[in-house]
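Contents: one structure, followed by commentary.
This part shows subunit A:
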Amino acid sequence: MRKLLGTAVIVGLGLGTAAPAFAQGEQFIPVLSYRTGAYAVNGVPFANGTLDYLALLNERDGGINGVKIAWEECETGYATDKGVECYERLKGKGTTGAAYVSPLSTGITFALTEKAPGDKIPLLTLGYGRSESRNGAVFPWNFIAMGSYWTGADVAIQHVAKEMGGFDKLKGKKISLVYHDSPYGKEPIPALEAFAKKYDFTFKGIPVTHPGVEQKSQWLSIRQDRPDYVLLWGWGVMNGTSIKEAAAVAYPRDKMIGIWWSGAEPDVTPAGDGAKGYKALMLQHGPGQFGVHAEIKKNVLDKGKGHAKDDFGQVLYNRGLINSFIGTEAIRTAQAKFGKQPMTGEQVRWGFENLNITEARIKEAGFEGMMKPLKLSCTDHQGADLARVQQWDGKEWKVISDWYTADRSVLDPLVAEQSAKYAAEKKITPVDCSKAG
Partner candidate 1 sequence: MLYRETGQFKSTYSADMGIFPLRQDRNALFVLLAFAFIGVPLLAHFHVWPFGSEYLLRAILLPFLILSMAAIGVNILIGYCGQISLGSGAFMAIGAYMAYKFGTGMPEIGLPPLPVLVSILLGGVCSALVGILFGIPSLRIKGLYLAVATLAAQFFFDWVFLRVAWFTNYAPSGSVSAPELNVFGWVVNEPLERYLLCLTFVTVFALIAKNLVRGNIGRQWMAIRDMDIAAELMGIRPFFAKLSAFAVSSFIVGVAGALWAFVYLGAWEPLAFSIDRSLQLLFMVIIGGLGSILGSFLGAGFILIVPIMLNLVPSELGVPLSTETISHLEFIIFGSLICFLLIKEPHGFARLVTLMKEKLRLWPFPY
Partner candidate 2 sequence: MSVKTEMPVAPAETVPSLAMVMAEAERRPEADARQRLTTEVLLSVEGVSLSFGGVKAISDASFDIRKGEIRAIIGPNGAGKTSMLNVINGFYFPQQGVITFKGEKRREMRPYFAATSGISRTFQNVALFKGMTTLDNMMAGRTLKMNKGLFWQALRVGPAVAEEIRHREVVERLIDFLEIQHIRKVPVGKLPYGLQKRVELGRALAMEPELLLLDEPMAGMNLEEKEDMSRFVLTINQSLGTTIALIEHDMGVVMDLSDRVVVLEYGRKIADGTPDEVKSDPKVIDAYLGVSH
């Protein structure tokens, strides 16, 4: 027992002596990432995008309105307990603590949802996390900007209906969902079940166990079942394996639609030609280089300060850029009200809740073509219901659809129901949004 104490003190010493050397007045943003393990293929480009945009702001503008940004990366390995440790490690750093946290893992998001209100740190979960956290009255600290899995499920069904020639054609059809057996993969199921009831198609969920390299039986069952469409909710190596296995059992790839987390370059390239025809949703954006990329190239990469390699302009890299863009815009919004200094988590939360990224602002920041305007509010922490569909032609992603808008008439009751359940379980009194300012 004595040794134990010794160890604890040593750890303390280690932490303390190397006390953060952040200069006065820096805005600290923790970056939870994973560059190793089964999910690194997707984790790396996202992290690179996230970091490169922050670097761009520092290099080009000297930060946000002159307030320098400081950040630190912490490897979570997509594991919840390591994510929580990273969060605890980083949340108090910098002048004002963490501005916001993007866990990039639905599991970590669930764990941090319990901790964020106590620590007063907003969570930015761009297109992932708790779908019901759209309801800001119950989840004041969660910001599931741009889209939830339920939005994704809805858009996917809309696209299926469109390819079939109308919602009435869905009747009696079979749609299967191959999903990562975790909170992430399970999230869309209630929405899909609701749609199955509404449009009278047969829905079947086929789980794939972490990490997802063994999918033979799943695809054998699909071959025997012959569903009309297969939706894919995978992450990391699971995506590539799914597409390969689909090819191995000769399931037509153009009848597969992946969520926006299953629609990036690392997901399709390992399958080679086998991936040709595979479709995936776009969280508004796709791959490609836009205004902001030129700026990053000029101000960051060419100075040797960036992280991007081959992934520059890839889907997940771009999503990382957007993630940092939205986060820093929230800080900017908060600064407009609270002054040009490092914002606290609470102030950033206000910034998120009053975030309004207009067409003009998007153009100015160089994100034109990557995203549509986004406006969050107390009642709506998601702010957008837009998505498109892209298809892999063997070399690159091609946009093949117009913008879809998710059908909120089905999704909103689900959000209301699940968030009410959460509030009851946690004894939360929902914020009165009419009074929130």
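The candidates came about this way: all candidates are chains of the complex that A comes from, given by their letters.
Some points to look at:
One rule holds in what follows: contacts are C-beta pairs under 8 Å (C-beta built on N, C-alpha and C of every residue); 3 or more make two chains touch, one makes a residue touch a chain; residues count from 1.
All values derive from a computational prediction rather than experimental measurement.
One candidate among 1 or 2 touches subunit A in this complex; it is 1, while the rest do not. Those residues of subunit A that touch candidate 1 in the complex are listed here as 1-5, 7-9, 11-16, 18, 21, 33, 35-36, 44, 47, 72-75, 77, 79-81, 84-85, 88-89, 91-92, 106-107, 110-111, 113-115, 118, 130-131, 181-184, 186-187, 189-190, 207, 209-210, 418, 422, 425-427.
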